[in-house]
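Here is the structure we will look at, set down as C-alpha cells.
One protein chain is absent from this view; the other protein chains keep their places.
We just call them A and B in the order they show up, numbering each chain from 1.
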C-alpha cells in the first residue's frame, strides 16, 4: 500500500520527479524520504537483453522504486545505449520497465535539491545526453510504456520512434513540470511539438497536464494502447514491421526529420546547462522543491 | 430584426469587418450605414471588473452594435489590458462581450475606407498593439466567446490561453478576410498556425472560412463549447484551474511557446504597417470595400 501511495504521489497529478529512498547511491541520504528501500546501489539499474538473431535489444529499467532518472541511472543508461548503438548487429531497441506500475517517474528530485551548482550542471548534462542519444539514435526505438510516465519519463518515451502504452486508466503520461514550479526546457518542448503539435503542447506544458492512456492516444502522445500484459509482445511485433524497412533509408529519413531539433540543443548545450543551474538553485525554486518533498513525506506518514 | 440582419451581414458568410452606424466617434459620419445607433462616444467601450480576492478581471466589450475594433476601441482596450498587466494582483483576464449575439465583429471597416495613409497607419499600429499585448500577456487570458467572432474577433480569441464558445449554431468564428478581398497578415496567419496547424490554416485563410461552434471545436479553433448562459461561469471555472499553476513557471512556458511569433512582428512592425497601408489604400481595394458597404446598405434597406 505504501508503494501504491508513493506511485499516486509521484505519477499522479503532482508527480513530476521521483524521489530517493533512504539508501542513496551517492551519500546524500534524504531524511525526508524513507518509505521505500532502494536496491543496493551496485545492482545494475538497467537490464539489457540483446537477441543477435533478431537484432533487437530490450532494455528494462529496474531502479526501485520508480526508475527515477538520477545521475547514476542516466550514466548507466547512456552507456548501455551507446554500446548497442555501436554494435552493427543491433538494429532495434525496446525500452521498458521492470518496476510495477511505472515506466519512469522522471528526473530524480534529489539531484536538484540542496546540491551544488557544479553537481546540478553535471546532472543536467546527463539528462541532455540521454535525450541526444535517444532522439538521434540510428536504431529503431520503441517505448513499451508499461506504467506511468510523467516528466522525464514522458520525454524518454517521446524520443522513441513508436510508443505503445498499457491501457490502464490509472497510468498517466505527460510533461507536468509546471505543476511543481519547474519549467520544461526548449528541447523538451520541441520534442513535444514534434509529437503532438504546437497548440496541444502549449496547453499541456502551461497546465502541466498528465494524460491517461486514452487521452494520450487521442492527442497522439502515444501511438497504440494494448492490455498491460501485451505491451512487450506488441512492441516486438511492431519492431518487426519497422525492421522490414532498409536501415539506411530509414536512418536518413529519421535524421532529416529530427536533425534540426537535435542541432538546436547541440549548439546550445552549455547555455542550456547554465540556464538550468541558475534556475534550479534559486532560493524560491529550492523552497518549492522542499515544500513538495515535505508534502510527499506527510502523505506517506 | 434590423439587428439580426446586421449580425447576419457582419458575422455571417461575408462578415469580415464591422461597420459604423451614424454616430461616429471621430467625425467621419458614414452616409451608408444608418441601421443602428452607436453609444455616445464618451461611454466607455470596455467594462472592466477586477476581483482582487480572486485576482481575476473580466473585460466586457460594449461598443454597440457589434464591438467593432475601431481606433478608439483598440486604444481603450489596450489601456485597459496594460493597467491590469501592471497590477501585480491581477493574474487572470476573461474577455467577453456585453453585446447580444456577437463577441466582436472584427476590424472596423470605416477605419480603412476613405482614410488618409497616416490615419490607416495609426489604426494598424493599434491593431498590432492589441495583438502584442494579448499574445504575450503574463496573465492567464480566457476568451468567453458568447457570440460570433469573425476576422479580428477571431484573432483576439486566438491570442488567449483558452477559448470557450457558446454552443449556438448561428454563431461563427474564423479569419474570413479573403472573402472581402483583404488578406490576413503574417502574424494573423502565424497565430492561426500555432492554434490549428498549417494545413487547416492554409485552407481556412485561402477560402476565408467561418466555422460554426462544432466545426471550430473539431479543428481546435476553440477548446470547449457550453450553453450560451454558461460561457462566463465556465470561463471562471477554467480560470481556477489555470491559476493553480505557479505563475512564474506558467509565464516562462508561455513565453517559450510564443516568443518567436511575437518577435517576428516586433522586429517587422513598421514594414508591416507600410505593407498594410499601401495595400488598403489601393484603388481596387477601396473599391471592394465600397461595394461591400453598399451591399450592406442594400440588405438593410
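We take it that contacts are C-beta pairs under 8 Å (C-beta built on N, C-alpha and C of every residue); 3 or more make two chains touch, one makes a residue touch a chain.
Values in this document were obtained by computation on a predicted structure and should not be read as measured data.
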Which of B:198, B:241, B:259 or B:299 touches the missing chain? It is B:198
Where A:257, A:271 or A:295 are the choices, the one touching the absent chain is A:257
Missing-chain contact among B:161, B:177, B:223 or B:272 belongs to B:177
Across the whole complex, the chain not displayed is touched by chain B residues 177-184, 186, 189, 197-199, 201-203, 205-208, 284, 288
Contacts from chain A to the absent chain lie at residues 161-162, 193-197, 220, 223, 241-242, 245-246, 248-250, 252-254, 256-258
